[in-house]
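To start, I am sharing the structure in question, which I have written as structure tokens.
Heads up, one of the protein chains got dropped from this complex, but the rest are sitting where they should.
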Amino acid sequence: MTETLMSQAEAQAYLKAHNNWGRWGKDDQMGAMNLITAEKRLEAVSLVKKGRNVSLSRPFPKTPAPNNPTPAMHWMRALGRRFGVSGVIDFYGISYHGQSSTHIDALCHVWDDDGLWNGRTPDVITADGTQWGSIQNWSQGIVTRGVLLDVPKFRGEPFVPQGKPVTAAELEQIARAEGVVMRPGDALCVYSGRENYDRASGLPWGSTGVPRPGLHASCLKFIRESDSSVLVWDMMDEEREEECPWGTHSAIFAFGVALVDNALLEPLAALCAEEGRYEFMLMLCPLVVEGGTGSPLNPIALF
Amino acid sequence: MTETLMSQAEAQAYLKAHNNWGRWGKDDQMGAMNLITAEKRLEAVSLVKKGRNVSLSRPFPKTPAPNNPTPAMHWMRALGRRFGVSGVIDFYGISYHGQSSTHIDALCHVWDDDGLWNGRTPDVITADGTQWGSIQNWSQGIVTRGVLLDVPKFRGEPFVPQGKPVTAAELEQIARAEGVVMRPGDALCVYSGRENYDRASGLPWGSTGVPRPGLHASCLKFIRESDSSVLVWDMMDEEREEECPWGTHSAIFAFGVALVDNALLEPLAALCAEEGRYEFMLMLCPLVVEGGTGSPLNPIALF
Amino acid sequence: MTETLMSQAEAQAYLKAHNNWGRWGKDDQMGAMNLITAEKRLEAVSLVKKGRNVSLSRPFPKTPAPNNPTPAMHWMRALGRRFGVSGVIDFYGISYHGQSSTHIDALCHVWDDDGLWNGRTPDVITADGTQWGSIQNWSQGIVTRGVLLDVPKFRGEPFVPQGKPVTAAELEQIARAEGVVMRPGDALCVYSGRENYDRASGLPWGSTGVPRPGLHASCLKFIRESDSSVLVWDMMDEEREEECPWGTHSAIFAFGVALVDNALLEPLAALCAEEGRYEFMLMLCPLVVEGGTGSPLNPIALF
Partner (left out) sequence: MTETLMSQAEAQAYLKAHNNWGRWGKDDQMGAMNLITAEKRLEAVSLVKKGRNVSLSRPFPKTPAPNNPTPAMHWMRALGRRFGVSGVIDFYGISYHGQSSTHIDALCHVWDDDGLWNGRTPDVITADGTQWGSIQNWSQGIVTRGVLLDVPKFRGEPFVPQGKPVTAAELEQIARAEGVVMRPGDALCVYSGRENYDRASGLPWGSTGVPRPGLHASCLKFIRESDSSVLVWDMMDEEREEECPWGTHSAIFAFGVALVDNALLEPLAALCAEEGRYEFMLMLCPLVVEGGTGSPLNPIALF
């Protein structure tokens, strides 16, 4: 696997050369979830030894912030009394893509000039929803082996700073250092220390107009070679050059990989350290939205 | 356990006499989730033998219908092109309580004259959210043993009709017939044949102004005696009399039980029949909404 | 002007032959509002003799109904106390097109195979809003002479029933009977007795799946010949045949006329009858939404 730094341009070329289009048939909309077989789910289940669980979700982002320009809506309503009883309901509204909400991207979310996943054109997307690569394809849930690669621990630094992105070569080194081997269908979780970044910086990660540290596009090679099905990350792509415009996000349309953006990985990293292992069962249960481009999500890891 | 039909008035009296207030301390907000220990989660995991999974969620209810007077919102937005790439995002908005959306009720959702869960007054609920019994208490996810009680199969009828509600005595009989024993902390899933009802009726279950068949309030006794932590159901309470105003919904505030309303149980029932067993691992991953009264949900069962 | 019934096919042919494209320049986005000059506004003002005012708006349609499948949203929120004072705010959300909300249609709202107003293609419309014919073109408000044609009064019947649509010939007869002469730039208000219809019918006008009585497409000829700038109506197009698919709604893209749908005209009709005149000052103040396709509206008439 990779040892030297791959450039953005090389990452883009790699992307074009190694996409998964047609791998599971030209009409496939499951993408890399095809790698999660019944056996893979049993492998995931076999990792649960203690019954400990942890959420990888940030709170529903209701508060406006520099990295949350369109905050989620939460409106309460009381129910009238009837026979001496009462109740309360609420409304949730969210434009979950962006830098605040923990969410999963469906295969239709992004594309480049060659098209969406499996080569479809953007014409499949209408104002009523997408006809291709919708989140509903994954409505039966995603249960697989999760592997956490802890970048701050490996580097001995609190967080990934701007200008020093995580690369494919580094991910390989971290896996070796953690004694973990990636296997096809895994959910790759890359912890970059977002909470530490937020505590150290005046502005939260992902603030509008501020450079965002994160992953280098070469990570695409690591994802593809490890045949990961999901990428779970707290920081996302470092500011991208033109050579690989969508950066690691390209894994969506090129490899059919699900992305879980803005995950909360600090508690997971702490639990991995405490348990002394970096593999676990991971459960992703996206809302079943016909034609939807993704879903807000509460990923749960089990140890 | 119960063999004869308990009246609504008796159910109400039972409710008052056997609530769980104080059982886990007067400041407890986890409710019956306290019964789901690490051991319980391991028990759930041990039920996964084949790696088969199935969703218990209906689609995000975007279409107005007689049982969906405030349909969910789904609005699409294209992202501008940048360096020859593009994308699409969307907005989801939902008032998920009611008869259409698969969702979980938090402990604050309903109450009676004695108060909310653990005896708190409704004063804990403000326009900004609830300060007590919010869904965020369950943000680490609910992983437990699920048990399906299949009423149509037991009765030899396609669905539960109006006037013939499911009772506690019947639930006991079904469990025996299925050869399954309820254990503390289980998620009790009661399948009443909602899809068959919808196919047979001119109007979908839960339509405004139409009587709703479903469970009898005596089921409260079954829930309490079995020490279930969650009730998952497709039909909900049959039209209630004054004697037990909130019916089986009372399990929320009296017992600290989570309710998963409008679950899709037909596919689960088919899978249980196929596998010849009615117990499985169940995963509930509610959105982490501070002060929220519940969450839309995609429950996943694993066999 | 018209005396005999024009067929749907003739209305469609008339539409193609007499559109206003290019009349005010090929880049014009004001449409028939060009007819409302400063002099026209002064004419409108001159009609105010008594200082009486009346609203032509229905209530914000928050309640689900057979003619309101996507009800408007109204959510309240209390403001925290500060120095012993408090307050309350709310959120309004509305998909105002349809059969419930009193609203104005902008020139981009509908089109046919020949294109939008002034011949533009639908490509001007993106997910971020329209680049042509947006409501913001009318942000300075529409103040003009309003003329009410009272169909039920003329017919001696409470409302316009299905199968007996209002025609161009009838509008001419009503104007004569009321002693009013249409002038260029007028707002034509056609009262069809919607409230009487609602009281007489089991379902409100505009209910899904129910035929809708209203105007015949021949009214397009009346609008064009009278050079009206605005059409205000309570019932809209009667169920349309293929010959003139958009019916009287075609006035939007063909003539550049604003439509005010679902107006409340019963109180206006009563006031006209009481005052013994059918002309008045009309004020339309649409919200200033960049790229918007229209606006909810509270039209006010002054006598």
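Lettered A, B and C in written order, each chain numbered from 1.
Heads up, the rule we're going with is that a residue touches a chain if its C-beta (ideal position, glycine included) is under 8 Å from a C-beta of that chain, and two chains touch if they have at least 3 such contacts.
Here the structure is a predicted model, which is why all the values come from computation and not from measurement.
Only one residue in the set A:128, A:157 or A:242 touches the chain that does not appear here, and it is A:128. Residue-wise, the contact with the chain that is not shown comes from C:290, picked out of C:123, C:157, C:274 or C:290.
Screening C:108, C:190, C:215 or C:232 for touch with the missing chain picks out C:108. Along chain B, the points of touch with the absent chain fall at residues 73, 75-77, 91, 127.
Residues 37-42, 45, 48, 50-55, 57-60, 62, 73-74, 76-79, 82-98, 102, 108-113, 122, 125-130, 136, 139-141, 143, 242, 245-246, 281, 283-300, 302 are the ones on chain C that touch the missing chain. Summarising the interface, chain A meets the missing chain with residues 64, 69-71, 76-78, 93, 126-128, 208.
Here is the rule we use: only the chains that are shown with their structure count from here on.
Residues touching across the chain B and chain C pair largely coincide in numbering: over half of the numbers involved belong to both copies.
Centre to centre, using the average C-alpha position, chain A and chain B are separated by 29 Å.
With centres set at the average Cα position, the gap from chain B to chain C is 46 Å. Across the assembly, chain C contributes residues 76-77, 127 that each touch 2 or more other chains.
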